[in-house]
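Of the protein chains in this complex, one is absent; all others appear in place.
For reference, chains read A and B in written order, and residue numbers begin at 1 within each chain.
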Amino acid sequence: MNSRHIVSVGLYTAIFGALVLLTLATAGVAFVDLGGELNSIVALTIAVVKALLVILFFMHVRYSSRLTWVFAGAGFFWLLILLVLTMADPLSRDWLEAVIQ
Amino acid sequence: MPETAAAHAHHFDDLEQQHQASWLGMWVFLASEIMFFGGMFLGYTIYRTAYPQAFADASNHLDVWLGTVNTAVLICSSFTMALAVRAAQLGRPKPAILFLLLTIVLGAVFLAIKFTEYYAKFIEHLVPGGAFVYDDALAAAAEIFFSFYFAMTGMHALHMLIGVGLLATLIVKTARGRFSADYYTPVELIGLYWHFVDIVWIFLFPLLYLMGRHFG
Partner (left out) sequence: MTEPIAERRRHYLNVHYGLTSWLFTTDHKRIAWLYLVSVTFFFFVGGLFATLIRLELLTPQGDLVQAETYNKLFTMHGVTMIFFFLIPAIPAVLGNFLIPMMIGARDLAFPRLNLASWYIYILGGLFTLTAAAAGGVDTGWTFYTPYSSIYSNTHVAVTVIGIFITGFSSILTGLNFIVTIHTMRAPGMTWFRMPLFVWAHYATSLIFILGTPVIAITLSLVALERLFGLGIFNPELGGDPLLFQHLFWFYSHPAVYIMILPGMGVISELITCFSRKRIFGYEFVAFSSLAIAALGFLVWGHHMFVSGQSVYASMIFSLLSMLVAIPSAVKVFNWTATLYKGSIAFDAPMLYALGFIGLFTAGGLTGLFLATLGVDIHVHDTYFVIAHFHYIMVGSAVMAYLGGLHFWWPKMTGRKYPENVARLAAVIIFLGFNLTFFPQFVLGYLGMPRRYHIYPPEFQVLNVLSTAGASILAVGYVLPLVYLIGSLRYGAIAGMNPWNARGLEWQTPSPPPTGNFDVTPTVVEKAYAYESLEPEILYPPGGRAADA
């Protein structure tokens, strides 16, 4: 499952540095109006990148078996199903009125 | 005098099988935790889509600097946690205990900041329910925002509290020489749990604190 790989302090420090930088970046960009939904997209993208860094390196998924990848991915994939399929409802509720008119 | 690794539990064939099972077990549990928090993320998404202005306005009542500091604190704690696991992997109890302690301290700092934030919201009458006061046409939807704020950060804080408790037990066990380079599974697993709690906050921070800032 887990290859017992030992990550170097240097790599951990680099990841840590990247995470701090990304945090400052996301906080800073939040005050700049990028237009439309772009602010949300940028913020979520940065969050996803941060999460990936934690998962792959701090949680050792980068060095783990495919089974670990499957279960780690399954959780997020299922969350995506919950979000996307549910949002289909409120997002399309007023399409019918538009059609009727 | 630290002993060598514990023998594997009798129902396993060997230590390797036990380790594989434990590692997989924690990941399966974390998958369930993703869905647990996920329900609240769904609710947030639905109402944010329905009431974008109110949510942005309400979000601006949160202290973005405290939120940013807290995010940095948690990231530091993930760093120290990863170093603690590394020390355990190398069979070095003293650095392991040091890093576990640092992680606990950082976790406690996070919780303390959270508590001051909650208290501030209480003073400002922004806790949902009978005492909620919001002088704006958007008051209703703002109250929903704060419901999610307290529910999501509250659930997150509860998980952190449990994590701190688990880390304390790890320190005790490490000090008693229960772990070695051959057997450090509990440290590894609680590390996974701690990183997961960090990831939840990585998503909570922008969604709760940052979304209305660009409206100035």
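Here is the rule we go by: a contact is a pair of C-beta atoms (placed from the backbone, for glycine too) under 8 Å apart; a residue touches a chain by one contact, two chains touch by 3 or more.
Source: prediction; values computed, not measured.
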- Task: Could you tell which one of B:V73, B:L126 or B:I144 touches the chain left off the display?
- Result: B:I144
- Query: Which residue, B:L15, B:M35, B:L66 or B:I113, contacts the hidden chain when the whole complex is considered?
  - Reply: B:M35
- Query: What chain A residues would touch the chain not displayed?
  - Reply: 67, 74-75, 78, 81-82, 85-86, 88-93, 95-96
- Since one chain isn't shown, list which residues of chain B touch it in the complete complex. 10-13, 17, 20-21, 24-25, 28-29, 31-33, 35-40, 42-43, 46-47, 50-51, 128-130, 140-141, 143-144, 147-148, 150-151, 155
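Here, only the chains that are shown with their structure count from here on.
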- Task: List the centre-to-centre spacing of chain A and chain B in whole Å, with centres computed as mean CA coordinates.
- Result: 16
- Query: chain A touches which residues of chain B in the complex?
  - Reply: 19-20, 23-24, 27-28, 30-35, 38-39, 41-42, 45-46, 49-50, 64, 68, 71-72, 75-76, 78-79, 81-83, 86, 89-90, 188, 191-192, 195-196, 198-199, 202-203, 205-207, 209-211, 213-216
- Message: Which stretch or stretches of chain A touch chain B in the complex?
- Response: 1-2, 4, 6-7, 9, 12-13, 15-16, 19-20, 23-24, 26-27, 30-34, 39-40, 43-44, 46-47, 50-51, 54-55, 57-59, 67-68, 71-72, 74-76, 78-79, 82-83, 86-87, 90-91
